[in-house]
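Here the complex is missing one protein chain, while the rest keep their positions.
Up next, chain A:
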Amino acid sequence: MTLTATQAKPAPAVLPRAGGVRGALSDLLWRKPKLLLLLMLLPPVLWLGIVYIGSLFALLLQSFFSIDEFSGLINRQFTLKTYGDLLQAANLDIILRTVTMAALVTLASATIAFPIAYYAARYARGRWKALFYLGVMLPLWSSYLVKIYAWKLILAKEGILTWLLAKLHLLWLLDGWLSLPVVGGNSLSVSSTGTFIVFVYVWLPFMILPVQAALERVPGNLVEASSDLGASPGQTFRNVLFPLALPGIVAGSIFTFSLTLGDYIIPQIIGTSRLFIGQAVYSQQGTAGNIPLAAAFTVVPIVIMGFYLWGAKRMGAFDAL
């Protein structure tokens, strides 16, 4: 009896048990989904928490130290003296220049990005959409330095832009612009205008993509509804499209604004010899050896971004999310 029972092929169990360690493990993770979540999140959280936030915190700490001007040694005592140094005319000048540039670059990027993103979100289909993504992403694939040096050649006095304007008999326009104070210079490649152009070029994809994603989420019938209720295309843009795309514009502007605030390569290669925050940080922590002042400089963009986001939230930029 027992023998025949064991020899007969057993009927498939209704609740077959897990086999082996792997089966037991997957059962355990199924029963305790929080454990799985913990296991998945632990490595990135450790990375972010310790390596990233930790170093940021160390930086913040450094900014409250000061440098002994005679010995060049760091005095590890809490002081606000370094932040006071930021307010010196030369340093304040750097901050204002960088923030103005970042704001202008952001504004220009948003203005250029919106129509492109709008086209991609509402009209481009199939092949054209693929072409759009390729066109936006392709510049991101090539080296940042190569692009900047390419622009240096384009904007140089002997470059293609000057040549083109000469052919079009528009050189007077360029010369007129370059003779202006602040934005002008000997040629575009050594003027603030040149810096601005290259910043806008390099960060534009970071504005286009979030704006496109935001516009994609706006149902087409909202535009129709607005029009149906008597709104002209301009009114529809102001009252429906723009408010609904605003989270995307804010997301994009976080990229363009903070990337411009922190960049130290573009203004070094293209533009005037006047410093930007990134360059100041670079020289303070390097040649000058003034780590506290470098740290204080880096805190500036963080504080500005904090205020910016707070302001955007107050304005209701995230209400539609």
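The definition used in the following text is that a residue touches a chain if its C-beta (ideal position, glycine included) is under 8 Å from a C-beta of that chain, and two chains touch if they have at least 3 such contacts; residues count from 1.
In the analysis below, contacts and distances are computed from a predicted model.
Per the UniProt record, the chain missing from the shown structure is "Putative spermidine/putrescine transport system ATP-binding protein", taken from the list "NADH dehydrogenase", "Putative spermidine/putrescine transport system ATP-binding protein", "Quinol oxidase subunit 3" or "Cytochrome c class I".
Only one of A:55, A:79 or A:235 touches the absent chain when the whole complex is considered: A:235.
The missing chain, though absent from the display, is touched by one residue of A:50, A:153 or A:222; that residue is A:222. Contact between chain A and the unshown chain involves residues 219, 221-222, 224-232, 235, 239-240, 243-244, 316, 319-320.
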